[in-house]
Every structure is written in structure tokens, then in C-alpha cells.
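Yeah, one chain of the complex is gone here, protein chain that is, but the others are all in their spots.
Read from first to last, the chains carry the letters A and B; within each, the first residue is number 1.
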Amino acid sequence: MNYKLTEEQELIKQMVREFAETEVKPIAAEIDKNHRFPVETMEKLKDLSLMGVIIPEEYGGTGADSISYMIVIEELSRACASTGIIVATHISLCCYPIFKYGTEEQKQKYLTPLASGEKLGAFCLTEPGAGTDAAAQLTTAVLDGDHYVLNGSKCFITNGGYADTFIVMAMTDKSKGTKGISAFIVEKDFPGFSVGQSEDKLGIKGSSTTEIIFKDCRVPKENILGAESQGFKIAMHSLDVGRIGVGAQALGIAQACLDESIKYAKERQQFGKPIGSFQAIQWILADMATKIQCSRHLIYHAAWLKENNLPFSAEAAMAKLYASETAMEASVKAIQIHGGHGYTTNYPVERFFRDAKITEIYEGTSEVMKMVIAGNLLR
Amino acid sequence: MKKIVACYKWVVDEADIRVEGKARSLNFDRIKYKISEYDRNAIEVGASFNEKQGCQFLAVTCGANVEASLKDVLSRGPESIAYVNDGALEETDSSVTSKVLAGIIKKIGEVDLVICGEGSSDGYSQQVGPRLAALLGYASVTFVNKLELTEDGIRAERKLEDGVEVVELTGPAVVTVLPDINKPRIPSLKQILAAKKKTSEKLELAAIGLDSLALKQKTLDVSGTVMERKNIQINSGGMTIEEAAQKLVQQLKADGSLA
Partner (left out) sequence: MSNLWIISNTVETAYEMLAKARELVSDSGGSVTAFLNGSEYQAQEAISYGADLVKLMRMPEKTAWEEYVPVLVQEAQGQKPDIILVGATRRGKDLAAQLAAHLDCPCVTECKTIQYDGSKAILKRMVYGGLAEKTIECNEFPLIATVTGRTFSKWEVKETARQGTVSTLALPNVVKMQVVERRPKPKETVNLKDAPFVVGVGRGFSEASDVKLAEELAQAMGGEVACSRPIAEDLHWLPEDRYIGISGQVIKPDVYLAAGISGQVQHVYGIRDAKTIVAVNKNENAPIFQVADYYIVGDLKEVLPALTKAAQEVKGS
């Protein structure tokens, strides 16, 4: 047992926090307001080698450990949840599956530019009719000579409008349900690939969420990730990593709620005293802080299991479930502490509230997390 | 190839200090340490000469618990570090600090250029740079916001109260730099992870010829500063801005504060 961050992890935390405070936080409200993808931040993230945290150096990453990765996402999300999810999606759901399941050629060709931050990645599983029920996929991939031909459309694709490389799930054998799904590496320039409509979302408005359309999209045979029919397994394993990432994003949002609430409770005077001197406020802060600390331990523990190659699906689900609900609750309470001011865009807590909600939904809803946890208990 | 040293101080982050009670005593219970802000500029100067002109670049520090700072500083550009970590340095003053640093720099040997921040973010005595210059017999070039290496020396622009003074010199120098000389980098994740591969050399006080460290000054007390101000809000109770403005100007006039 060791509950202390290593010196390196402390330095990473300090570095990402400094970067987030000086470069990410100042534009967070603006990119939210204008629904603007922070292109300039991507360049800086690349310079700080933050786009391939857990990918080894030989493939363009830094080879840092999974807890460092959680720290990176937490600290970025503390400043801006949109930026947090852009990076988390790129690493967990695009870099990681290529690293884990890709061939050496695929790693050289696709992972190296992704992990070094030259290129941005995305992950396409969800379809209009296939959310939690992945077997209801309608996108198909049919082998035609040296190519697979993809047809169908995907929705709610994070980074959709800005990514270069997509991991795409498609049915190669419809009769087998989830066992008939295969995974492909698709470039945005492949013929028949197009980006559809952008979503107008409640929160994380600085991130790009789009439809992706495949119309006779020709993908070279060698771009299949893993073997045929391995797609569902690849997707589920990637989502386990994705979920601790979303958990870390939720943790960052929750921490930001607490930071703002403490600051406000000290500054805001009512009845001649700071409102933090009232027990009503103190209890809310104490509950918030306790739940945030619980979330952090759950997330770091799940990341530690992953780092040590131990099973972590259930723990990842617990971490995401608890952290996302904590973020939602913390944002509601943070607005309450801020009173009328919290309901306006003069303070950032209304943004935290809108951003927090998605963490209970994407990469598996809270209900799906409970299915995963219960499934592990009852098997 | 020139050999450059940047000195830095591992200081308490003043943002974590709490002022408590009527005595306005300082509470250091929850403090964290950091590389003094101004020294980050000094380190950046060295890092940039190292990268652009191939100079050899080392960091130097001393204190009672500076080992926690080594990876941090090494992620910011120096190729290696030499330091003294000794409990005897728990309380220091500019005199002691500069003697220890001068000892380390002499031990390193043949250093062409020493760079310091203009002052430390805790004490801000602004003495260590010029004191080092005196102890090493180097030229002292302070408050510099532009610095170039010349073949056998440096050319520097000093920002002084009445204007800019451009100086040139041959031979070794100690330069103190202003915050506007550069924007210190945020180290990348790669640089942080690479820090553990760099070398650090721990020196004992005896090895640099310092046996006794007599403080030149004794601290009697450090307490939070008091600002006795009236704290009167002019526009309380639904007063319009125009009324408040008139009231304020009248008040200042009544106080005799307006000429």
C-alpha cells in the first residue's frame, strides 16, 4: 500500500496544473460560449507531450503510468472539461486500442503520429439505434478484394470534426451479434468517409461531437484492428480505459466546483460575515470534499490495477459511476452556494453543472456501470 | 564551449502561508515549496543558451531540504545539478547563501557565467547575485532584461530607474535577470520523465571549504503586515453611482486628501 504520489507524479500534477491555469482556464468560458474547438490548445498539448501519456516512447508517447494519466485528465478538466474529454478520448479510445491490438505496422503508421500529438484520434461505436445495445449495429463492413467496404453512420462522436484517425466498429457478420463486430482504423481522407452534422450540446461545448458517415468507404484490408470479430472485445476493453478517463474528467469538474465554492464561501459576506462561517455552507463543503476524495481513491485504484495488469472493469465502472454522480451533485451544490450569482455566467459554476451531466452518460451511462458492477458480483 | 550555471532557491510558496490571530503570526503548516519565481527566468536563460548555442548548463542550489527540488529543476533544462543539502542551512541569510553557492561554483570550476534571479520570492533581498560576484571576483551585472554571449564575455542591457544601460565585458560574470527577460517554460511530460536520467552531485559543506556558517543577522520576529484602513463602502443602501461619486469626492476633500 502506498497512498503517496511519486515525486514524478507530483511534478506532472504541478506541470499540468500550471499549464491548465495559464493556458486552458482563461479560454474555458469563451470556447464554451462560442462552441469553439480549442485548436490552439492542441498545439500546446503536443509541445508538452501530453497527447500520448500512457503510450511508450518508441511509439511517440512518453511511457508514463496510468495514474499520471488520470492526473493529466483531472487537472485539465479542472480548468476545462471540454479539453479534458478531447484528450481522454484521443488517448483512451484511439491511441490505446491501437497500442494494445495493433500490428507493428499499424503502430508505426498510426500510433506514432497520434501519441506524439501530430494527429488527433476518435472512436466510433454508438449509432442512432445502437447505444448501450452494441449488437444493434447497422454499420457493415464487407470484404471486397483488398478492401473492406463500410456503410452506415455513427453518432455522438467526440473529436469527430477534428480527428484524423478513427477507430470504427462495424458488423462483419450480422448473424453473430456482438461477436460479429470488427474494429477498423479509418483515416478521414479515405474515400466515402464524411463528417455529418455537429451536435448542439448542453455542455462540453468546446469539444466537437458529430455524426460520421460511411458511404461505400473503402478501408484497406490491413487496417482491421486485431482479428475479424474481435471488435466488441476491443471496444469493451478500450471503454474500460475510457471510463477511468471519464471518471478523472468528472473528478476534475467536481474539484473545480469545490475550489470555486470555497473561494466564494470565504469572500461572500452576508449578515456581516463570510457565508463560510455558517454551518449550512460548511456541511455542504464537507460532504463535497469527502465524496471528491472517495472518487479520487476509486479512480487512482482502478488506474493502479490497470497499470499492474490486473482486471479492472468493475473498478473502472465503480470509479466512473461514483465520480460522475459526485461531479453532478457537486455542481448542483456549487450553484446553490453561489445563489443567484451561480445561476449566471458571471461565475463558472453553471458551466460545471452543464459539463458534469455528460459524465453520467457517455462511455456507458450510470445504469450501464451498475450492470457491469452487478455482472461482476453475480457471475 | 561556455560553462553556465543558474542558481535557484527552493522557497516556501507564499500563497500557502496563513496569517493568524491578533498577533498576526504566520502559520506554515500547510506550505509547499517551489522554485523561486524569479529564478525560473534565470534557469530559462541557461536552458536557452544550452539549446541554441550548445553551452554547458548546470543548476546550483543549497538549503536544508532541497533534494525535493532536484527533479523539478532538472526538468527545466539544466544538464546536471550540484547542491549542498544540510540542516545547518535551515535558517540562512544572503551572506551565508552566497558563500555556499560561491563554494559550489568554485568546486565546479571554470564557470564563465552565473545567472541568478533578481531576488527570491520569499525574502527578496536581491543580494545573492552581487554578493556572489564579489566572492568569486566576477563582474556583477544586475537587473538585466537582454543578454547575449560574445566571444569572450557578454553584452547585457540593464534596466535601471532612469533608463537602459548597455554594458559589455570580457571574462566571467554574475548576471541577475529581470522577469521580462523571457517566459519560463512549462516543462513537458517528456522533460519531467527525462529528469531522472540526469546527474546530480551532492556536496558537503566541508568539501567546499565551509566549516562554520555564522548568520550575520538574527530574526527577532516575522508577522503578518497590518493594513489599518477604514473599509467604508460609499454606495451602500441603493445610492446611485452619481451620488456615490459625489459623496466620495466630498469625503476626500473633507479629509484634506485632494489638492
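Things worth noting here:
Keep in mind that, in the parts below, contacts are C-beta pairs under 8 Å (C-beta built on N, C-alpha and C of every residue); 3 or more make two chains touch, one makes a residue touch a chain.
No experiment lies behind these values; they were computed from the predicted model shown.
The chain omitted from view is touched by exactly one of B:Ala23, B:Val164 or B:Ala207, namely B:Val164. Only one of B:Gln56, B:Gln126 or B:Ser188 touches the chain withheld from this view, namely B:Gln126.
Residue in contact with the omitted chain (choice from B:Glu51, B:Glu110 or B:Asp180): B:Asp180.
Panel shows chain B; residues 12, 14, 17, 19, 26, 93-95, 98, 118, 121-135, 139-143, 155, 158-169, 171, 173, 178-180, 216-225, 227, 229-235, 241-242, 244-246, 248-253, 255, 257-259 of it touch the chain omitted from the view. Residues of chain A that touch the chain left out of the display are 264, 267-269.
By definition in this document, only the chains that are shown with their structure count from here on.
Distance between chain centres (mean CA atoms), chain A to chain B: 39 Å.
Those residues of chain A that touch chain B in the complex are listed here as 7-8, 11-12, 14-15, 18-19, 22, 47-50, 53, 57, 62-64, 68, 72.
Interface of chain B with chain A (complex): residues 68, 71-72, 75, 186-190, 192-193, 195-196.
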